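With one protein chain held back, the other chains of the complex are shown just where they sit.
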Amino acid sequence: MNTPTTKETSLRTAVREFPSNVWSSIFRHPLPSNDLERSQTSFTNFFLHLHPVKVHRNTLRPIYTMGLGLMSLFLFLILVVTGILLMFYYVPSTTQAYDRMLDLRGTVAFGLFLRNMHRWSAHGMVALVFLHMCRVFFTGAYKKPREFNWVLGVVLLLVTLFLSFTGYLLPWDQLAFWAITVGTSIAGYAPLVGGQIKFLLLGDTTVGQEALLRFYVLHVAVLPAVMVLLVAVHFWRIRKDGGLSRPETASAKADAGVVQIRIEPGKRTFGLQGFVRGPFTKIGNVPDDTVYSWPHLLVAELFVFVLTVSVILLVSLAFHAPLEQPVNVMHPPNPAKAPWYFLGLQEMVSYSAFWGGIGVPTVMVVLLFLTPYIDRGQKGVGRWFARERLLANTIFLSLVILNVIFIIIGTFFRGPNWTFVSPF
Amino acid sequence: MRLALAIASFVILIVHGVVFYDQFGHRWERHQNAYFEQARSLTTRPQERAELEARAPHIEQVIVSSFGDTHVDRCTTCHVASDDPRFATYAEPLKSHPYSAAMGDIQRNGHWERRHKFADFGCTVCHDGQGRGVETAYSHGEDEFWPDPLLGYVTQANWRKDFGPHLKGKEYMEANCAQCHTEQNFAGTPNVTRGRQLFYGMNCYGCHKIDGISEGTLGPDLTEAGKKYKIDYLWESIVEPRANLATSFMPKFNLSEADVKSLVIFLKSRRGVNFAETSLDRYKAHVANIAVVIPPGTAGEKAGEQLIGDRACTACHKLNDRDGGVAPDLSYEGLIRDSDWLMAHFKSPRSRVPDSIMPSFRFPDEDFDHITAYLTSLKAPPPRTSPAETYKTLCARCHGDKGDGNGKVAWYIDPSPRDFTKPDFMNSKPRARFVDSIKNGVAGTSMPSWGKAMADDQVDGVLTYVLQTFTKEPDRPMKTRNLPDRNPVASSRESITHGEEIFLARCTGCHGRKADGKGPNSLDILPHPRNLRNSFFVDRLSDRRMMESILYGVQGTAMPPWIDYVSQHDVGDIMNFIRSLNSKPGSQQYASR
Partner (left out) sequence: MPLAVESRKVKATAEGQMPRRRLLAWLSSVGLFGSAVLAVISDLVFFKPRVTYSPSARFGIGKPDDFPPGTRIAREVDRVCIVRDGNRMAAISTTCTHLGCIVSISDTGFACPCHGSHYDQDGTVTGGPAPKPLPWFKVSLAPNGELEVDKNSQIEPGTYFTV
């Protein structure tokens, strides 16, 4: 059907074939039935051409990547969709924002549910992006040639945090107001420029109408745009830097099925792909451990998508997004806590304002940026907790655990006046 | 995996369906349909029946912007019959709002007419609650995060259970009536009027500021108390002042439940901007400081006696049979104090008792003159009774019935009354010192000179009673310590500087960096560390006693012996430093005891 026929065209056939013509003009290939069509499907579809035609079998082992990056992407998509919908009923004004929250809860159809989805997806995205980073580290997937993509990933983590942070203020309740007051005060501890950063961020000396407007614009326009751009580059670099990360070949069990790559004579449509660095399109006698993206990779991706969406839906059905008292500038809650992902920072700030708020985080972020340039060893790539990378993994794991401990202490073990309390 | 995919897909579909279904068939729709049905059966006019047939449920709302913030009240979505008199006997939510002459509703030709029309006032202006909510829990404010639950109808789940019953009742709504009906003694708001009287009568105004009413600065500003706090918090703050802030020194007034309720209602009515008061009015009131209402007084002592009643001195102090349970007994004031002391103390209580919690009331001078005249006329000495009886009437109020320094007013007195049950202290001091303390009082504290009211043998009797009854252990032989009577180190700038260095290094944990006894550890120590800036006290302290206290500690208190850490010379420097804090011209009267 995709090859033009020389059949005589009449109005009658045009009418009769109208549906199928429209269909085939949109979907240029039928559901593939052979390998050529499978590869063409990936190639000719705008949404699918991001994928390689074939992927390594090991890539699809769920225990390896756990689909964390993909889940983050899908959460981002959910956030974009629900966020745009919420924008229809939101007003970034100190006098109206909270009332609009009440309206969302009370009178807007699906308002509460959309807000739940948006809230829990945002929390989920922060957690999953972080876990994705941990996965990449523990499998050594940032090694050459993927160093820069790791750096991009760290930037994406920061953007994610900032997106979540800016969104935190928008409901304009006590939780939001004091969390942002605390959060921006932490930024104010930066040496030399701290006060300026805080002033620029808030547009004022305290959290107020200007801050709400700024956070709104950052949250719905600036940061999502940055995010989309960086995500695109992040994905593009995955292809250019050698394809989806995968366990090293040696660890694959089913090496028995070494077959010769089949090449349709005269139809080397792989074309440009031949230049791509990496093992997929090597022509000749190589162990063929690859499978076609359609359907294998796509089904896996679809599964991750469906899983992510259903988890978010169930969570949103079960738990309501918090909405506390309307802002009372004179009456801070005790304790006033930052969003949970900054509670580790707040906990550290309670020991030392400069080191907890600026020193340690800056050192951490700089270390993250430099990781691929410090750790140049090529061994142990593509395996979880490879023995060759014991030192690096241990350092990273202890930092992660330390951060998690701080967050847990800050979240559950801190009561009024930031004194130690037991949650039990 | 494909099976899981299929299952997950159906999870999505099901959740979606549930959420979708949830958006329809609200409870308010059922209420409205029930109303339409009932009204159809009640109506006699076919036209109205046809209209009711045609009506479909939808969210009703009243938008009111005349009273401060814009109120969006959707209450009539469920309470759809609120203005339909035929539904007077129905159950909520289909009950019609009652008519009441007290609210200004009038009956004309057998029909009631509302004074406050719902279309003009909405609902939350009077009732509070969350006008935007269309679910019971949210709209009635049962959600603990909503600051204004339905006044007098709803208590939130996290409120204290023992207060729950007190916090219900229609009278709480008077707080909202008073937003517009600001005139004093408005007939519709008896509780607000009573609360305002109590605010003056219990001397609340001495410490608390309410814009246009009072100017106190010791306690929190209550101008917006009604906006900031819920009624359970207000109630708790009055009956248990220290429940929310452990360091609060607000007295626990022993009010009747009805009085507490009136005060809560009055405070709840304080929302900063009361709609009928223009800001100009409030500014004028602020300037005029209408708090001081000068009562028509007669002259001299009589006026003083009346003033003490009007000014509610006995809300804290004891005078004859009235006892506020917070501040010292005034019954023998004429014997104990003179008029200079009283006047100075009125003007600034802390100028005489440096850690007093008594507010500086800004009464006109003639009022103070009258009160002083009355107090100095109280010259009847306490009756001569047995030492035990004397202790009970004169001492127990501060030192406690058990002599443990924990009398009913002890908490409000700083320095704390002496605990007689600690033998370490009682047995390490010579009897002469106790006699002196009783006879001449302890300067700079609430301990007055009882020698002016009692004979020497009475004093001796009480002291013997105390030592035998409360200090259970017998006398121990006094340790004689070889200490100079005078500070061996002459006061000089070097000496003071060196003394300050040692003080900052060793003493600030308890005595504080300002040497005012408010160091970080001071809260946990009883008796509290000495305020070394209390000049009255320090100036009467002999060099010998000060040196002994520092070198050998004060037994029975948290003051440890420092003899192992500092030399006598160092102690001399510290003493010079402490003296330098209190040096005032003409106050250098180091009595040697």
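Per-chain residue numbering starts at 1, and chain names A and B are given in the order in which the chains are listed.
The working rule: a residue touches a chain if its C-beta (ideal position, glycine included) is under 8 Å from a C-beta of that chain, and two chains touch if they have at least 3 such contacts.
Here the structure is a predicted model, which means the values were calculated and not measured.
Of the listed residues A:P30, A:P62, A:P145 or A:G195, the one in contact with the hidden chain in the full complex is A:P62.
Here the missing chain is touched by one residue of A:V53, A:L68, A:M101 or A:L114, and it is A:L114.
When you scan A:R28, A:H296 or A:H331 for touch with the missing chain, the hit is A:H296.
Looking at chain B, the residues touching the absent chain are 1-3, 5-6, 8-10, 12-13, 16-17, 19-20, 23, 39, 45, 47-48, 51, 54, 58-63, 72, 74, 83-86, 111, 113-114, 117, 119.
Within chain A, the residues in touch with the undisplayed chain are 57-58, 60-62, 85, 88, 107-111, 114, 254, 257, 291, 296, 299-300, 302, 306.
One rule holds in what follows: only the chains that are shown with their structure count from here on.
With centres set at the average Cα position, the gap from chain A to chain B is 53 Å. Those residues of chain B whose C-beta lies close enough to touch chain A in the complex are 1-2, 4-5, 8-9, 11-12, 15-16, 18-19, 22-23, 59, 69, 72, 74, 130, 132-135, 138-139, 145-147, 224, 228.
Residue ranges of chain A in contact with chain B, taken from their complex: 95, 99, 102-103, 105-107, 109-110, 113, 173-174, 299-300, 302-303, 306-307, 309-310, 313-314, 317, 323-326, 328, 330-331.
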